[in-house]
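Here the complex is missing one protein chain, while the rest keep their positions.
Letters A and B mark the chains in the order given here, with residues in each chain numbered from 1 onward.
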Amino acid sequence: MMEEENEIAENPAAYTEENIAKYKAMDEDLMRPLRKFGWGSKVWIGILLLVFLTGCYEYYQQLKYGLIITGLRDYASWGMYISNFVFFVAISLVGALISSVLKLTHFEWFRPLTRIAEIIAVAAIIFAGLIIVVDMGRPERVMNLFTHGRIQSPIMWDIIVVTTYLTASFLFLYLPLLPGIATCRDRLHGVPKWQKKMYTWLALGWEGNPEQWRIMKTCVRILSILIIPLAISIHTVTAWLFASTLRPGWDSTNFGPYFVAGAFLAGTGCVIVGMAIFRKVYHLEKYIHDVHFNNMGKLLVFLCIIYAYFNVNEYLVPAYKMRGPEEKLLNDLFTGQFAPIYWFVQIFGMLLPACILLFKKARKPLPLTIFAILVVVGAWLKRYLIVSPILLHPYLPIQNAPANWVHYFPTFPEMSIVAASLAGVLLIITIFSKFFPIISIWEVAEGDGIDIEKIYHPIEK
Amino acid sequence: MENEIENNNNPRRKFLKFGLIAGGTALVGMGVNKALVGTLKAEEKSGTKVKVLMADGKLVEVDRAAIEHPSLDSVTHLPIREGLPGKKFVRVIDLARCANARKCVEGCQKAHNMASPYEYLKVRRMQDAGETAPYWFPQMCFHCDNPPCTKVCPVDATFKRSDGIVAIDSERCVGCRFCMAACPYSARTFNWGSKDQPQQTATVPGDKSENYCPTPPTPVGTVSKCDFCPDRAAQGLLPSCVLSCPNGTIFHGDANEDTVSNGEETFRLSELLAKRGGYRYMEELGTEPRVYYLPPVNRMFPIEEDTEKHNTHE
Partner (left out) sequence: MMKTFLKIKKIPFLLLVVLGLISINRVWADETKTAEIKLSFHAQDSLKTCNALVMSEGKPLANVVVKFYAKRLYSLLPLGGDITTGEEGIASLDFPKDLPGDEKDNIIVIAKIEDDEHVANCQSQATINWGVKVKNNDHWNSRSLSAARDKAPTLLIIVSNIIITVIWGVIAYVVIQVFRIRKSSSRIKNKTITN
């Protein structure tokens, strides 16, 4: 540090020039993907749109005929929509984890990943809200939740925290994005006029003067503190949708922390997949190095171990007791009709990654991405295991019911709508990355030791 | 001479009998016809078609304008949020009498315009332990005094009334089904919107039998359950299930009067519970149900497997 200070003191102009050039080069690297719209992107967005529109058509059918078109019936009255909702809420926690927790604890390596994490969080939480409305029997009455809401209901708490977290996450995404938008406004050429206008409008007149930097950094710091309790409460409250009922399997005091731990794990898996894809597609090897994969791999192992601990508490302790109503449920999970999914999730989604990623060789980009995909798929299936099997094992035995009431399997319309929500999340992320730089350059530059406030001059002189 | 007198009287009696029956059937038939089909004028009005459940269990599509049903009459059913003043409904089910005749289930379905497999009232075969005797267990919403379902409703669509009934406001319900997840007794059912569900039940005007109930049918996408038939209570009629049971298993009454009745026998609630060892199902859940059970001691009938019915209609 002393040497650097001497350097600056000796030749401030030269230092600044060098850093400005460095910074400009970084900006260029991130703006290149925004100029191109190759056939790869077109195919990808085309596929996502197709899946999304199919789902929209199936939702129209659901509005017309009712929820009868799903596989839901009186016993498994919650199914894929709700498990998908829980999954989305889970992965949205990663925004808080990466952007905020790591920021506050001064881990520097996360810096290129903050925006990826934040956009995953915002996209997921938007579709969490939408999929919940899809699950409602009378969606046209959604305003009743606001005009006649009951504060005693966990759904009310969930709505309040989700809305709050969405707002805070959106601000947490938008504020550090301002310098990036300003760069696009000033130096992104070869884009349509409406796009330029959009940048101008969204940039809020950002010019990098000291006051703006001060305001922005203060707000980001406030938000990074605020968003941690918000993220924890959003998934704790979602867990309470189940834990506040008297059903065997949900009547557990462990649910809050169990869900939060699983959420961090699932979100981290998503970020790994996201950064692998963006690195490849946008040629960001200069910013996302093997070091980042290595560290994310270590984080994944750590989170897997914590989640395994909560799983042990959640399943081993009731299995030890084998209380009457829980006995059938646990037997079904361990050796019965749900055993294949259960063991796939526990082994491939949690235990295997935890063991194999302990080795440095496994934390290279490609193997790590594969394990991250397994973790994400496992997380999605785990949410299904949390929702429907418990509903199919109520206190009073199911008798005299039709076959499709005793078992739950989602129908094609149901799966199509869920696929549409997943496609929607990916669409938001893809479209965002097509308009805005996916890496927060000023944060990376700051991490590299460049005094961002001194050298930042987006306006071409 | 006596023989002659007898012979002359018999054909007359026979004729009178025949005439009365024929006339009665004609009247009933006309009434049913009117209820269903209406006059030619009504048929000419092309309105929405409504599915009607006939007495023989068939579903028929009929013009809505031609339907006369007490639930469409705006004066017969009461505002949903007001409890019947001064009442506290309570129920006692005598497990020693239940023989799985399932007439209660059918009566309730007819009164509330439901086709199987939707049942507010379920009769289950329970066996508490391997060595204990099995018994038939009719169970419906317990209208708990500490209801877990009203706790979780986000829009105040289900609530506890002053008369002890846990009611559902079908106009407010958003169909989130949280109450269904929260009920530990699986008492609630949802109108998923099947094409095979009736929207009305065929009825005769002036019918006050156990199939008469002015409660409107459940709209699609909302939750419903046993409601202790308050619209019948307002007219002094016992609920459908109580009157349909051939063995008088279900006793229904007002705890403020300390009286329950199954239509034929009336007892003091406190005496019945004390004498027969009344208890509540799964008391340890703390929901404080308003339905008591009398243990299956000195059973009226042996447990019979062959009366088990299986509803496999989707």
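Here is the rule we go by: a residue touches a chain if its C-beta (ideal position, glycine included) is under 8 Å from a C-beta of that chain, and two chains touch if they have at least 3 such contacts.
In this text the structure is predicted, and so the values were computed from the model without any measurement.
In the complete complex, the hidden chain is touched by one of A:184, A:223, A:246 or A:330, namely A:223.
Remark: the omitted chain is touched by one listed residue; of A:45, A:175 or A:370 this is A:175. Only one residue in the set A:206, A:250, A:282 or A:436 touches the chain that does not appear here, and it is A:206. Taking the complete complex into account, B:263 is the one of B:263, B:278 or B:295 that touches the chain left out. For chain B, the residues touching the chain absent from view are 85-88, 145-148, 150-151, 156, 159-162, 164, 233, 236-238, 252-259, 261, 263, 266-268. Panel shows chain A; residues 148-152, 157, 160, 164, 167-168, 171, 174-175, 178, 204-207, 209, 211-212, 215-216, 218-219, 222-223, 226, 230 of it touch the chain omitted from the view.
Here, only the chains that are shown with their structure count from here on.
Those residues of chain A whose C-beta lies close enough to touch chain B in the complex are 65-68, 72-75, 77-78, 135-139, 141-142, 144-145, 148-150, 152-156, 159, 241-242, 244-247, 391, 394-405. Interface residues of chain B facing chain A in the complex, by the touch rule stated above, are 117-118, 122-126, 139, 148, 151-157, 172-178, 180-182, 184-186, 188-195, 219-223, 282, 285, 287, 308-314.
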